[in-house]
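Complex shown without one protein chain; remaining protein chains in place.
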Amino acid sequence: RTMATAMVKRLEGKTIVITGASSGIGWSTAKEFARTSPKNLKLIVAARRVGQLDRLAQEIKEEVGDGVKVLPVKLDVSNPEEVKSFIPCLPAEFQDIDILVNNAYDSGLVKGVAKSPDITAEDINIMFSTNTIGLINMTQAILPIFKKRDQGGRGDIINIGSIAGREAYPGGSVYCAAKAAVRSFSDALRKELIATRVRVIEIDPGQVETEFSIVRFYGDKSQADAVYSGCEPLTPDDIAEVIVFAAGRRENVVVADTMIFPNHQASPTLLHRQS
Amino acid sequence: RTMATAMVKRLEGKTIVITGASSGIGWSTAKEFARTSPKNLKLIVAARRVGQLDRLAQEIKEEVGDGVKVLPVKLDVSNPEEVKSFIPCLPAEFQDIDILVNNAYDSGLVKGVAKSPDITAEDINIMFSTNTIGLINMTQAILPIFKKRDQGGRGDIINIGSIAGREAYPGGSVYCAAKAAVRSFSDALRKELIATRVRVIEIDPGQVETEFSIVRFYGDKSQADAVYSGCEPLTPDDIAEVIVFAAGRRENVVVADTMIFPNHQASPTLLHRQS
Amino acid sequence: RTMATAMVKRLEGKTIVITGASSGIGWSTAKEFARTSPKNLKLIVAARRVGQLDRLAQEIKEEVGDGVKVLPVKLDVSNPEEVKSFIPCLPAEFQDIDILVNNAYDSGLVKGVAKSPDITAEDINIMFSTNTIGLINMTQAILPIFKKRDQGGRGDIINIGSIAGREAYPGGSVYCAAKAAVRSFSDALRKELIATRVRVIEIDPGQVETEFSIVRFYGDKSQADAVYSGCEPLTPDDIAEVIVFAAGRRENVVVADTMIFPNHQASPTLLHRQS
Partner (left out) sequence: RTMATAMVKRLEGKTIVITGASSGIGWSTAKEFARTSPKNLKLIVAARRVGQLDRLAQEIKEEVGDGVKVLPVKLDVSNPEEVKSFIPCLPAEFQDIDILVNNAYDSGLVKGVAKSPDITAEDINIMFSTNTIGLINMTQAILPIFKKRDQGGRGDIINIGSIAGREAYPGGSVYCAAKAAVRSFSDALRKELIATRVRVIEIDPGQVETEFSIVRFYGDKSQADAVYSGCEPLTPDDIAEVIVFAAGRRENVVVADTMIFPNHQASPTLLHRQS
């Protein structure tokens, strides 16, 4: 079948970096790439918790075998020095990166949803330094590799934004601002790279149930359950499929911008709950 | 393979209406649905030129065989009466529609690109009555079918917008306005249907080479060639794949909004030309 | 005082057309222009109810005296023929128009707020033909006058949009679409006229209490009162002041786009009610 088999073909042999791969969407994305192109793929999975990344590598190996080489790398994207040394420190056979998935994200120490003027300076810093500046730094680290290729350069930059970057909501001011910045950066970058084959792809999910983020964001599982009660959120796999689909298009096709909702949601604050 | 095979499964047995199926994106979409689910599908292809639709039915039959039933229907979406009688006049076995692709579009009599104050009243009328009001009327004709289903209703409305609806450009004022209206209508509708399983999906392509529209829009082939010179536009198949992908998601996943560019384009007016 | 006196100076001697001047924002705008430049101004006030327009002319005369010449003109902007003959039928001394305020608006026969699929074809037609196409036709009627002036042309087109054109909401699909179209048209037109001195100005109010529209929209006064209960909406005068301010800027200053909320509102659906 054309669409599916063509995609497999196109992804074969690619080297892919995924940040924030130790849980949630990043984790699922690594697996989805592996499943789609199980015979020949290199996956660099990065995050701060290497133990989780090792577990991910193990699971992928068990599921698809040795065709996919997985390289776990400890990386804090909010640290510009670590980002700078990221590529030079990769084993040579992993340096020729084709796809960067900018997915890492840290909501700060925030427990519950904070409003001005009660947002701590530290949370503001974490939010921008991870979600926005970290993403910009990762992009700048990888672009030189892309630009060395012919036709002005080739490669994919896939930025995971959020519906929060499209429509601001009360209680989300800094997260919304950090994600609006990502969206703006994606657009500017796409324009800067117009004479090349580099694709800049932004994907903006609505509510996704990511076990780790829930606990971190809402403090405990029971609070998280309350948030999702009566709703059926997206799964990380749903987003991973959109990411792999975008990466798997013909080179001339740039799925520049995608917004994905679960069925019960139509804006950051418009959710329908089943009673 | 999960993603691809799951999609085939989900599309099986669906009844799909595509407006503007006699050429371009509509034509390709019919074929892509047929190719993706060749064993069991009903396609209602609608447009004003029935001869073309018959040819399409024939081509699909040749390519995938008898599993896909294709029903060509003469329809002018700008005519509210025709839209009203569209469903009642369908053969009973085609009336249980699952997916509506609102794709029909008429650029008016416009030869070349017209600017205010030189746009004719007739062109303005055609533009809104086909692209905007026609789409709204088709949606209203089909929604009652969707709403009869359980959980508040189910079914997909896929509106083909344009990057023109996101960013206005000189020489495109009325087309941009008509497509901005579509985008706004899609968003409002998605919000209205939040308590149902109906999905409202908007897909906004950049430059697509559609042989028929070219000739119609630029008057002759040589003018059209000038427009595309040095550029490599998207193909109708590229957009068709995105449409079928969106329709093929898990029911809870609403790919609400997608913008697709060819590699050399990053806004309606930002195009890179190879010399 | 510079800012205020400079504005008075700039507006002196202008000829201004206001559509939908028989009530609400249009009515207030006529008065605000008259108050700001009471010594020398020509106001063409247009709507379907000429009786109201005569009353307006009378009130302006009483308030500011004979410096402001007010010309009431019967006009249905949804009728392309009437729009076409509008300028040629004006008395010669009123034909040299400087400012057009596109404010007329008809919500259709709608009583209460209609959702798809229950919006009547007639309401859809009224909504687009008045709010969108009527505005485009008026603009095209007046632009040739502007374009005859030096430096590529000069004059102001002030389009009254709405927050509904920026963010779609349930129950407002067609109104939102019609206003999104206005916004897109404004942007395209501004770009088309970049080599001229013509200014395209869009003003998007939130909730405004306009006595007439209330009754029309919600059917009766008691229903309208319920809508505003606990809220303090904007007044038509508030919007009129913004319109006159924008028109009164230095010629080089284009207040391209303004969104105005009452204090208790921050989006079409986000309103705080005092109990």
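In this document, chain identifiers A, B and C correspond to the written order of the chains, with residue numbering beginning at 1 in each.
By our rule, a contact is a pair of C-beta atoms (placed from the backbone, for glycine too) under 8 Å apart; a residue touches a chain by one contact, two chains touch by 3 or more.
The shown structure was predicted, so the numbers you read here are calculated from the model rather than taken from an experiment.
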item	value
Option from A:I25, A:I194, A:V208 or A:L270 whose C-beta touches the chain left out	A:I194
Hidden partner chain, touching residue among A:G13, A:P91 or A:P170	A:P170
Touch criterion as defined above, residue of C:L71, C:A121 or C:L270 at the omitted chain	C:L270
Which residue of A:S23, A:N137 or A:T210 touches the chain not shown here	A:N137
Those residues of chain C which, in the complete complex, touch the missing chain	1-4, 7-8, 32, 35-36, 187, 190-191, 194-195, 197, 199, 232, 234, 238, 241-242, 244-245, 249-267, 270-272
Residues in chain A touching the chain absent from view	80, 115-119, 121, 124-125, 128, 132-133, 136-137, 139-141, 143-144, 147, 165, 167-174, 176-189, 191-192, 194
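Here is the rule we use: only the chains that are shown with their structure count from here on.
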item	value
Cα-centroid distance, chain A relative to chain C, in whole angstrom	45
Separation of chain A from chain B, taking each centre as the mean of its C-alpha atoms, in whole Å	30
For chain A, residues that touch 2 or more chains besides their own	270
